[in-house]
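Removed from the display is one protein chain of the complex; every other protein chain stays in position.
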Amino acid sequence: MRKVFKIYRPFTHAGVLLAAQYRINFFFFILGDILRCFINYFLWHAVFTSGGEKTFAGFSETDMVVYIFISFLTSVIAYSDGSYAVGEEIRDGNIAMRMIKPIRFDLAFLFQELGERLITITLIFVPMMLGVEVYKFAVTGVIGFNILNFILYLFSLILAYLITFYFNVCYGYSAFILKNLWGANFLKDCIVGFLSGGVIPLAFLPPAVAVTLNLLPFASQTYIPVMMYVGMFDVPTIIYSFALQIFWLIFFIILQQIIWNACVKRMSVQGG
Amino acid sequence: MNLLRKIHRMFKLHRIFIKQDLKKLMEYKIDFLTGAIGMLLTQAINIFFLSVIFARIPSLEGYSFEQIIFIYGFALLPKAIDHLFFDNLWAIGHFIIRKGDFDKYLTRPVSTLFAVTVEKFQVDAFGELVVGIMLLGYSIPRIGVNINFINVILFIVSIFFATFIYTGVKLITSAIAFWTKRSGNITYMFYMINDFAKYPTTIYNRLVRTVITYIVPFAFTAFFPASYFITGGNPWFNIGGTVLMSAVLMVLGIFVWNKGVSAYESAGS
Partner (left out) sequence: MIYVENLKKEFKKTIKDPGLKGSIKSFFKPKNEIITAVNDISFHVPKGEILGFIGPNGAGKSTVIKMLTGILTPTSGKCEINGQIPYKNRKNYVKEIGVVFGQRTQLWWDLALRETYTVLKEIYEVDDENYKKRMAFLNEALELEDFITSPVRTLSLGQRMRADIAASLLHSPKVLFLDEPTIGLDVVVKDNIRKAIKAINEEENTTVILTTHDLQDVENLCNRIVMIDKGLKVFDGEVSDLKRRFGQARELNFVPENAESINDLDYKNEFLLNEDDLSVENNGVSVTVRFNSDMVSVEKMLNYTLSKTHVKDINVTDADIEEIIKGIYRSEVSLDA
């Protein structure tokens, strides 16, 4: 394990430098996306005022606001450029270069993204997280920060990131078959965004649909960690959710390995 | 006569590029189709989201589901038209100036702004246009909009001017790149404010309302003109405001653009 870190640390370093170089651009970009959270905030505020009820599908207004912002943060952290990066390398043929290097393709990418993520965490994640907690305090009058929920959330978030990463790497390989241009990635982001609970909590959907979506890997990418943070899962659900996340992670790691081996074989037989 | 000739020339150039972009679309059929499905799906998910909400509440701040759909559909039209014709402004802030590609526009005997915008006809915008028209088609009969000659004229006028609110915002923010070399993400940030316009401004607090009414006046691209058609009230503010804001932004935009071009002429890249 220590050896792995030693080999791949330069990639993390490169990721940090890369992100730092584009930080101002990145900051404006994220700011544009944060606006969307505020629209949802106001919309839900109006919904709760108009509805007259205290809760919707088990969510109070405070829960809902926390959900909006934490799901945004989760999707910022559990985000991966893997599908674009892999697709790009396949199209321009650089992927062949990866095969002749004595390092693992997936780990090199992973460690580079971790470096970029360090910047995101300090610049966006920590301040917004604090903002959410201050909001909760201002509305309820008690400090609602629950350290246990937070730890569960962090674990779930790490799993969510890894699932997202390997899912995207797998998707990126489809560039070998499809041409994977702009349209396909846009469509994928759109579908994943919805199925992962990024638009609306899955609990709001009809029960049969909600249960099915919960099982799919997408829920593991956003919905599950956020629900851990909000503290709306009971103990059996927490255990079940972790098991589900771990299952999907292993599934995508193995799938990724299978596709990679098939690619290597194909490349060495057909020469790309 | 001279002006007429100029306009004729502008249309002719537009036609050539539109024809080309349509040809290109046929070349990249699959990419266009998946992209278009993505666009449609994004809108469908948003509508679904609204219907989930409205399943639980009778009205939102006094607006019915159909009325919200009308505002939402109205919002898509000017956005799509701006997207269709003025999409290349994004490229100014993202890379044209940074890569030094702006020089060629300065060696053309037409205005730089025209030379830049005519180059691209963004067919992707058809998705938004189609959804917008569908949503209006669904909601108009259900909310009792008065369809008469004056309203049809006012509708066209408000869509036309609302389009230039989008264009104006893009123009001002992308022209910043003449000084900073890069401003694409500033454009993105301001442009994203347009999402606020899809819902009644009454759901926002005073700060947001002030910003989207007077500072980055996207409220005039949808909610205000749409609410005239819903209620028939206050045409001077609702439609007149759209015209005024649009004119102000475009005048300001062209002013900043020209300033930017002369700054570029003295600094180069």
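As written, the chain order gives the labels A and B, with residue 1 at the start of each chain.
Criterion: contacts are C-beta pairs under 8 Å (C-beta built on N, C-alpha and C of every residue); 3 or more make two chains touch, one makes a residue touch a chain.
These figures come from a predicted structure and were not determined experimentally.
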Neighbouring displayed chains - absent chain, whole complex: B
Candidate in contact with the missing chain, chosen from B:Asn46, B:Ser64, B:Ser111 or B:Asn151: B:Ser111
Residues of subunit B in contact with the chain not shown: 9, 12-13, 16-17, 20, 24, 100-101, 103-104, 106-111, 115, 119, 262, 265-268
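Here is the rule we use: only the chains that are shown with their structure count from here on.
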Interchain centroid distance [CA atoms averaged], subunit A/subunit B, Å: 31
Partner subunit B, residues of subunit A touching it in the complex: 24-26, 28-29, 31-33, 35-36, 38-39, 42-43, 45-47, 49-51, 53, 56, 179, 181-184, 186-187, 189-191, 193-194, 199-200, 204-205
Residues of subunit B defined as touching subunit A within the complex: 28, 30-39, 41-42, 45-46, 49, 52-53, 56-61, 182, 184-186, 188-193, 195-196, 198-199, 203-205, 208
